[in-house]
Every structure is written in C-alpha cells, then in structure tokens.
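All protein chains but one are shown in place.
Take a look at chain A:
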Amino acid sequence: MQKAVIQLETLSCPSCMQKIENAVKGLNGVDQDSLKVLFNASKVKLDFDSEAVAINDIEKAIENLGYPVIKSKVKSA
C-alpha cells in the first residue's frame, strides 16, 4: 500500500469534493476508506495499491474532471 497526498489548485465549490470522491473511488486499487478530499486545503489524501493503479492514473482521473493537479507526494505506508 502506498500513501499519496495530491495537491490541487484551489477548490471553490463543495460539490467538487463529491465529484472527485466518486471519480477516485471508482478506480481499481484505491483504498476507499482512506480517501479524503480536503476542501479548504484543496488536497486529496488516499492509500492505494501501486500494483493495481499508478499515481498517474489517479491524477488523470482528477484532472479529467477539470481540477488541475499541482503536485503529488507518494510514500510507502
């Protein structure tokens, strides 16, 4: 399991959170319970299995919704 912190550009509508949550949850290999979308900090925190899904795929899923990713940090948990 890897731990990722993804910094997004400022989120301004709370409904973005729900969108991002659903989009990331839909990916294979993401630990659903660990997923947290921080509205005010504009961050996404999650644990994921790097063999099932790459960090790039997660970033892409978020960027496809129209929320640019600034940077992401991955640590082994």
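Here, a contact is a pair of C-beta atoms (placed from the backbone, for glycine too) under 8 Å apart; a residue touches a chain by one contact, two chains touch by 3 or more; residues count from 1.
Following the convention adopted for this analysis, contacts and distances are computed from a predicted model.
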Out of "Branched-chain amino acid ABC transporter permease", "phosphoenolpyruvate--glycerone phosphotransferase", "Aminomethyltransferase" or "Cd(2+)-exporting ATPase", flag the one the UniProt entry gives for the chain missing from this complex.
"Cd(2+)-exporting ATPase"
By the contact definition given up top, give the residues of chain A that touch the hidden chain.
10, 12-15, 18-19, 22-23, 26, 36, 38-41, 43, 63-66, 73
